[in-house]
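Note that one protein chain of the assembly has been removed; the remaining protein chains are unaltered in position.
Moving on, here comes subunit A:
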Amino acid sequence: MTGSLPGGFDAVVEEFQALEERERLELLLDFANGLPELPEHLRQHPELLEPVPECQSPVFVHVDVDGSGAEAAVHVHLSAPKEAPTTRGFAGILAEGMRGLDAAGVLAVPDDVPGRLGLDRAVSPLRLRGMSGMLHRIQRQVREKAGV
């Protein structure tokens, strides 16, 4: 599977797959703790954030795109409350995996990334669907903003 996913996702998937199930949850907690804070311009303008109702927690996503087209640089911003560490963990994985990607790279992230983490037994399907919800909304914003 090496090299099959865009951006940092291969490394993330490998990291999860190398662990036992119990430890995968601990790694997910690390990602939750590592989710970057929203940048200043979004903290000032929370109305720019798009809610992700699939997550059943107040989760928000916003994508900044520099320029347009497939090679436009994408900056993904996600916020999730401390009271929802699992969701925060998934947001952290998406933020990490997409760091430095261009529009084409973000759009190439496959739907089944959540499933590849090997968390389906430890975390409910609803939660994984929440992660897909975040991914789909990020990709839709990228399509709209980069015009691809």
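Note that contacts are C-beta pairs under 8 Å (C-beta built on N, C-alpha and C of every residue); 3 or more make two chains touch, one makes a residue touch a chain; residues count from 1.
We take it that contacts and distances are computed from a predicted model.
Undergrad: There's a gap in the complex where one chain should be. From "Fumarate reductase cytochrome b subunit", "Sarcosine oxidase subunit beta", "Sulfurtransferase" or "Protein FixC", what does UniProt name that chain?
TA: Result for the unshown chain: "Sulfurtransferase".
Undergrad: Which listed residue, A:38, A:63, A:84 or A:146, touches the chain dropped from view?
TA: Only one listed residue reaches the unshown chain, and that is A:84.
Undergrad: Among A:32, A:93, A:109 or A:146, exactly one should touch the missing chain; which is it?
TA: Result: among the candidates, A:32 touches the missing chain.
Undergrad: Take the complete complex as the reference. Which residues in subunit A touch the chain that isn't displayed?
TA: Subunit A touches the missing chain through residues 25-26, 28-29, 32, 54, 56-57, 82-87, 89, 121-124, 129, 132-133, 136-137, 139-140.
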